[in-house]
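Quick notes on the structure that follows.
With one protein chain withheld, the remaining protein chains of the complex are depicted in position.
Residue numbering begins at 1 within each chain, and the chains themselves are lettered A and B in the order written.
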Amino acid sequence: MSAAPAGRLELVRSLKTNTDARRLFACLVGGLVLALMTGPSGSASAPTSGFTGSILNPRVFGFLGFGAAIWLLMTVRHRFGDRIRAASDRVQASPRRLLPDRRLRYGIYAVVLAIAIVYPMHLSGFWQEVLVDQVGVYVLLAVGLNVVVGYAGLLDLGYIAFYAIGAYSAAYWTGALPIHPFVHLNPFWAIPFAILAATIAGVILGAPTLRLRGDYLAIVTLGFGEIIQIVATNLTGVTGGAQGVIGIPHFSIHLFGIRYAWGINNLPYYYLLLGFVVVVLVLFRSLENSRVGRFWTAIREDEVAAEASGINVLKYKVMAFAIGASTSGFAGMLTASKIAFVEPGDFTVQLSILILVLVIFGGMGSLPGAVVGAAVLQWAPWYLREHPILGFQQQDIYIYLGALLVVMMIFRPEGMIPSRRRRREIGLAEHGVGHADALSGTGPGPVA
Amino acid sequence: MCFTQNFSNAIVLGLADGFIYALIALGYTLVYGVLQLINFAHSEVFMSGGFAGYFILNAIIGTRQPHGAASFGLVVLGILGGAAGGGLIAFILERVAYRPLRKRNAPKLAFLISAIGASYFLYNLAGKEFGRDSVSIPSPFTNGTVFSVFGAQVQTYYLVIAIAALVMLVLLDRLVAVTRLGKGIRAVAQDAETASLMGVNIDRIISQTFVIGGLLGGAAGFLFGLSSGVVYTMGFTPALKAFTAAVLGGIGNIRGAVLGGLLLGIAENLSVTCIGFQWRDVMAFGILVVVLLVRPTGILGERLGRSA
Partner (left out) sequence: MHKRSMILIAPVAAGALLLGTLGGVAAASSSHASKPTYTIAYEGPLSGGNAQLGLNMLYSVKLAVNQANAGTTFGSLPFKLKFTSADDQGSASQSPTAAQSLINNSSVVAVVGPAFSGATKAAEPLFSAAHLATVSPSATAPALATQGWHNFFRVVADDNAQGPGDALFVVKKLGAKRVYTIDDASAYATGLISAFDSAAQHLGATVTHVEAPGTTQCQAGTGNVQQYGALASQIKGSNAPVTFYAGYYCDFALLAKAVRAAGYTGTLMSDDGSLDPHYISESSASVANGTYLSCACTNLGTTKVDKAFSSGFRKLAHFAVGTYSAEAYDAANTIIATMKKLGTKVNRKAIVSGLTKIVYPGLTKRVHFQKNGDIAGTAVYIYKVTNGTIVEVGPVSSLVK
């Protein structure tokens, strides 16, 4: 008789440590959470109605079943992991390793570019709009931030400030602001000035602060982002204040007999953006493989050793910052000219954080990662709005994004399309060798 | 001089703000001490405390206006409820968003993104479930001026914050200095590997550290909500300011977090007598940058190991 109770306790204890059982529990809870996320909403006067409507309801069984199915998949992968992992590793490898033949690789890039040029012409006005305003601009922002965060390993939480500077430059040089420049330019010709202004801002912010360590740099850049927004809101005489400035002209070229004016049609902006993105990608790829790129890698992996090897760490950090800023400035300039309006309320800290999310989701330090990550996360909410599944509501999108991020970081912290080097760094760190990035290696703290 | 007018008022208000910042900042600093990471989702712990306190007091008080001993009891109940809500969310956060990453030695940025994701998830879910409008916590006491000091009126509300905060700070100080848990926290903060060799259960210490930070942050959420109402987006700004305060005082340093919180509150309120409210954040970040340029590790320096 005494054996039975002890046996039951043993069972419970073994269940607590059995990884399969724990995974099942986690998956079932995950199913419940999914049921809650897709269920009806509550309100302050009826706070439990959302919970009861989603969970105390037959639909919850569907979600529990879904959780169980996921558990099954995970357990199978865990059991037969090695074979599956070997196969999936081959698929995940970076393009360069996959296709060592350079001509084949360039051929594929050419095909992708051709599709990128031709396909949008067949999209409806709405999807063209999404392609430019949501996907295109954010891809550019993600690629720029990728240089700062991914290449140089600097945590910038105020990236939108440079976007704002680009946008207000557009307004300034076209004479839309209360203060006027000595010559009014068409925004197309003001593009280099916007990029220059953003770059200078990057240097001004970076030079004194890039000496600070990772977490401190994060808070300072966050503060800078907020300061830019506040300054834009308060200096009504300079920036037009909270109401913003309307009437920024669209791009137009009038040169040597070539006349072209951008209007409200999205395609011309798309091609301008595409051109710029391609140039930027080529530039950044060559930077990545140049001496500067290697300096950045050295700084990212071990700053002290890099400094000891004679690299002027501050100079290259500021360079990364400035390059990232310039890209952001162009994006801001483009949007301001396209919408013909700029207001400070759009340049929020939350937006800076979102861009960081795009970069890391896609794969920090990886160009294809930044592009694909930004494209997917920006396109998905609008796609789901048009084709809602499971009671998806557009205003709940951040609930899904948040859950996705947590899950992503648990199962694939290197991002969707990681750079080869990052994958190796993270893989080694997982087995206890070295640190996964410069931020982890400093100060005391647990490794395991 | 602009900041000598209304000086005493600025100090009183600054202390009230500062105590709230301090309570939230402690959550950041404790977690940073043991894990070297910014718990970006601490703002949602704060919010959860606010909602927990709201639901409890709303259910009990309704539309009555309590007095005397009932008021005192209700305030304590609200604080405990807020703390419990915050502690619970902090516990879940650590288990779901941080522990799996720790087990895999994930890069720091992965922790940061996971925290951001958890934060997005929590506050938007709160908005979905509890509505998007602000709700006010039924007041457990009648707010009025209790006494005046140097021309500054001290309201009941400020006293409640100050007393509650001081009690919690003293308890925390004793906890860290005297109890086994406190020793464990200090050990892990100082050198985790050695601590685990000495038999400290790191997982449990980290979890308990999160919970303690959550208790403080949740209580702060309730205290904040008493005057400002509770809403799903309430966490972002106070938590950001509190994190600034933690860095200002020296991240990882408990006394630094308290000092940073109080200093930031006072500095903000003093500066507002000179510059407008719309420049307040610029001032706060300006102070931070100056301090960091001069003393990169914060005023009291960063550490936790040596009993704060």
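We take it that a contact is a pair of C-beta atoms (placed from the backbone, for glycine too) under 8 Å apart; a residue touches a chain by one contact, two chains touch by 3 or more.
Values in this document were obtained by computation on a predicted structure and should not be read as measured data.
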Touch as defined at the start, partner being the missing chain; which of A:Gln229, A:Ser326 or A:Ser366 qualifies? A:Gln229
Identify the residue among A:Thr75, A:Asn186 or A:Thr348 that touches the chain left out of the display. A:Thr348
Which positions on subunit B touch the chain that was left off? 6, 9-10, 13, 16-17, 124, 127, 131-136, 139, 143-145, 153, 155, 157, 224, 227-229, 231, 233-234, 236-238, 241, 265, 268-269, 272-273, 276-278, 280-281
Touching the absent chain: which residues on subunit A qualify? 43-46, 124-126, 129-130, 133-134, 226, 229-230, 233-234, 236, 241-244, 246, 264, 335, 338-343, 345-346, 348, 382, 385-386, 394-398
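Here is the rule we go by: only the chains that are shown with their structure count from here on.
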Computed distance of Cα centres, subunit B from subunit A, in Å: 29
Given the complex, residues on subunit A that touch subunit B span 36-37, 41-45, 47, 50-51, 149, 155, 208-209, 211-216, 218-220, 222-224, 226-227, 230-231, 233-234, 349-350, 353, 356-357, 360-361, 364, 396, 398-399, 401-406, 408-410, 413, 425-426, 429-432, 435-437, 439-440, 442-448
Looking at the complex, which residues from subunit B come into contact with subunit A? 32, 34-36, 38, 55, 96-97, 100-102, 104-114, 116-122, 124-125, 128-131, 133, 135, 188-193, 196, 202, 206, 236, 240, 243-244, 247, 251, 276, 278-279, 281-282, 284-285, 288-289, 292-293, 296, 302, 305
